[in-house]
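What follows is a structure written as structure tokens; I'll ask about it next.
Left out: one protein chain. Kept in place: all the others.
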């Protein structure tokens, strides 16, 4: 299974080429990730406060195929990539909803970070379990 | 006296009208404020960590006169507006450096916030003193 | 009548004080304005391309009352303020949805800009009519 969420391109997301600025796709992917966790009953806040972990990105790749424009509705799809004890990779695709065109794809790799000592730590098994169940 | 700093308009600051997005002028003003404090030997970080205060904005106004465009160098000027015990107003003007055209003006009002109890508190007198000396 | 839309605070919207950066409320207001036009059958794009006008902001004010935090759902409410031939003011309020607390309020004033000569022009009567019907 995969996780999908729709995001509307805002005016502020565009640049003077009249297309979405390349850095903003990384915002869209993170928004999808936030919605995935929310759908599973987690938030970054709860991860920070209860689990004392954060899940920053250690790697992010995006290949741009076609531009998104103001007002487009984008469908962000998250797939489960490789998973380790401390890291997990989400592969993603972003399509324009109206015609299904693939706009970009890539991945982000997250790592569990112990906020007490700022060192890598195990991803919380219940979060991991729920993500795996949702995406596998 | 006033405080002046130059800021270059980045591509990402523009929108599909090929001008700077209106929200980004508030980033420029804050960057100028950061440079003012830096020039006086303060940082937001030191205010947070040593003084246990933050200085969030309680009011922000901007009147837009003419658009800035990609590559423009902007001169942000800060003036001292009203000051109270807990709040201070910075009036600002942003001009295009090349021809001196006024692009926007307005103000931001900051408040001292005690980070222990998240209540308004007195602005640190040494910060205030240095700002007043620099801007008055 | 008023126009209301809900917006979720994203991680990227927060700053190191763990609250929403003051400039981002101006993004939320614009997103609400975009949703208002969409609900009336208009888009900035169509205004640009068919009407050859843009509607940039000439003034923006925000008074900050309480901070929004990551994951908060915000309700942005738009009210009709003063309207002229070429300008229109939207008053706004942003409340936290969960407890109804007022987080900020203010206004933005838009102007109709003829994209052929970049001069102020009359707001399109059909847009204006629909906005007035929706908000009055």
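Things to note:
As written, the chains take the letters A, B and C, and residue 1 is the first residue of each chain.
Going forward, a contact is a pair of C-beta atoms (placed from the backbone, for glycine too) under 8 Å apart; a residue touches a chain by one contact, two chains touch by 3 or more.
All values reported here derive from a predicted model rather than from experimental measurement.
The residue from A:23, A:39, A:98 or A:133 that touches the chain not shown here is A:23.
Touching the missing chain, out of A:57, A:86 or A:130, is residue A:57. Remark: the residues of chain C touching the chain excluded from display are 11-12, 14-16, 18-19, 21, 23, 69-70. Where chain B meets the chain that is not shown, the touching residues are 8, 10-12, 27, 30-31, 34, 38, 43-45, 69-71.
Interface residues of chain A with the unshown chain, by the touch rule above, are 16-17, 19, 22-24, 26-27, 30, 44, 48, 54, 56-64, 67.
Convention: only the chains that are shown with their structure count from here on.
A comparison of C-alpha centroids places C closest to the centre of the full protein. Inter-chain centre distance (chain A to chain B, centres taken as mean C-alpha positions): 33 Å.
The distance from the centre of chain A to the centre of chain C, with each centre set as the mean of the Cα atoms, comes to 27 Å.
Residue positions of chain A with contacts to 2 or more other chains are 11-12, 69-70.
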